[in-house]
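Note that this complex is displayed minus one protein chain, with the remaining chains in position.
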Amino acid sequence: MAFQINKNFYGDIPDDGSGATLPQTATETKNEWPLWEIFIRSKQGLDHKHVGSLHAADAAMAIENARDVYTRRMEGVSIWAVESKYVHASNPDDAESFYEPSEDKIYRHPTFYQLPDEVNHM
Amino acid sequence: MPVQDLEKIFQEKIDQEIKIEPRDWMPEAYRKTNIRQISQHAHSEVVGMLPEGNWISRAPSLKRKAILLAKVQDEGGHGLYLYSAAETLGMSRDEMISDLLSGKAKYSSIFNYPALTWADMGAVGWLVDGAAILNQVMLCRTSYGPYARAMVRICKEESFHQRQGFEALLVLSRGTDAQKAMCQESINRWWWPSLMMFGPKDSESTNSDQSMKWKIKRKTNDELRQQFVDMIAEQIKVLGMRLPDDQLKWNEERKHYDFGEINWDEFWNVVKGNGPCNKQRLDARKKAHDDGAWVRAAALAYAAKKINTKNEKAA
Partner (left out) sequence: MNDPLNKYILHLADNALILAQRNGEWCGHGPILEQDIAITNISLDLLGQARNFYQYAASLQGNDATEDSLAYLRIENEYRNGLLVEQPNIDWAQTILRQYFFSTYQYLLYEKLQAADDAQLAAIAAKALKEVSYHLRWSREWVIRLGDGTAESHRRMIQAVDALWRYTGELFIPADYENQVGVDVSLIKDAWTEQVNVVMAEAGISLPEKTYMQTGGKQGIHTEHLGYILAELQYVQRAYPNSSW
């Protein structure tokens, strides 16, 4: 893709498809702590939800930093931290082939089926 | 696909209020504008910790100390959320910080004014945060997804900042004569700089047009400034203080307050680096960054050792 911008976050997959991160940009310094994506479960029974990212030297620190940064107001009961380079993302250019084929499959939705009132709570 | 078509699709998305996400195609200028604005915003939060931070040790009661600590800490958190948002555009935090420290990147000029009295903690909260919030509420709807999400989180947390500032001033305004005088003096100093926070007049702002079209900004500088004046002109009545502007007057026809001319020479002078605290603020950030270098290096070195030990054990 000639017009794809150069990004090295959210685990961009390079052209060879090996799943490793893109080479770091020249200006990026080697001494920066890695970036981590943080997911928080806000209360028992709910999914972990992506809340943002932060820098940490290792996984233990990432979780502690997430506790200090993202749960200062009782926002969570559980934390996941994933180093950003390990998150693989779908490509927006694939959006049409990925998601549009499901648009005409309306029979997958309950509202597709008209039933008599007697069984209306099915 | 030719660039023109990509640009057309991009603009259509914007017009339909579809958010732009990190991996989507975007014009290079859109990316640059966002990086510039988000990183400036992040720098402003982090440099903004300094004027208030210098009163943490002197806060006049334990309750005020706790509030101030929590508030300044929030600003650090907000800087972090914003750096993260900018990082999704492919610029590392290290790069952004080095641009700040070299003077290449700007931050809000308001933080180049000194915080001289305890009342300034109130005035900064009420006026400076008040002005910032208007901008930030607008940015919750900005077109770049990660920026908008960071702003939603920030606005949620910011809601106590302006209130605590106003409340701190309210106590002073009902206190001893010395406290009242401290309160008025502080408002006098912060009023005009806080009006300048909205940036140059629309007629002179170079970045506004394209930013409006891309819905990075959704209100002009002058619109936001007017909104701020209308809000503060009412709130100050509760304090029983006055704003230092003889021309401030309700205009029944416009249904807005008229106000005096801002001293734009002062504004540009501070932007250029000649404000009372420009040097001091940058020096403080440089010192923190430089003094922290060995700490960051040590943590990385330790993490690398741990990984090696693990691998050796596994092998």
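So that you can tell them apart, the chains are marked A and B in the order they are listed, and the count of residues begins at 1 in each.
In the analysis below, a residue touches a chain if its C-beta (ideal position, glycine included) is under 8 Å from a C-beta of that chain, and two chains touch if they have at least 3 such contacts.
For clarity, every value in this text was computed on a predicted model and none was experimentally measured.
Engineer: Of B:Gln16, B:Ser61 or B:Gln247, which sits in contact with the chain we cannot see?
Structural biologist: Checking each option in B:Gln16, B:Ser61 or B:Gln247, the one touching the absent chain turns out to be B:Ser61.
Engineer: Would you mind spotting which of B:Leu6, B:Leu69 or B:Leu101 touches the chain that isn't drawn?
Structural biologist: Result: among the candidates, B:Leu69 touches the missing chain.
Engineer: Spell out, residue by residue, where the missing chain touches chain B.
Structural biologist: Contacting residues on chain B, toward the hidden partner: 46, 49-50, 53, 56-66, 69-70, 72-73, 76-77, 79-80, 83, 118, 168, 171, 175-176, 178-179, 284, 287-288, 291-299, 301-302, 305.
Engineer: Residue-wise, where is chain A in contact with the chain that is not depicted?
Structural biologist: 33, 54-57, 60-61, 64-65, 67-69, 72
Just so it is clear, only the chains that are shown with their structure count from here on.
Engineer: Compute the distance, rounded to whole Å, between the mean C-alpha positions of chain A and chain B.
Structural biologist: 27
Engineer: So in the complex, which bits of chain B are touching chain A?
Structural biologist: Touch list, chain B to chain A: 1, 3, 6, 21-26, 28, 31, 73-74, 77, 80-81, 84, 87-90, 92-95, 98, 149-150, 153, 157, 293, 296-297, 299-300, 302-303, 306.
Engineer: Which chain A residues qualify as touching chain B in the complex?
Structural biologist: Touching chain B from chain A are residues 3-10, 12, 25, 27-29, 31-33, 35, 51-55, 57-58, 61, 69, 72-73, 89, 91-92.
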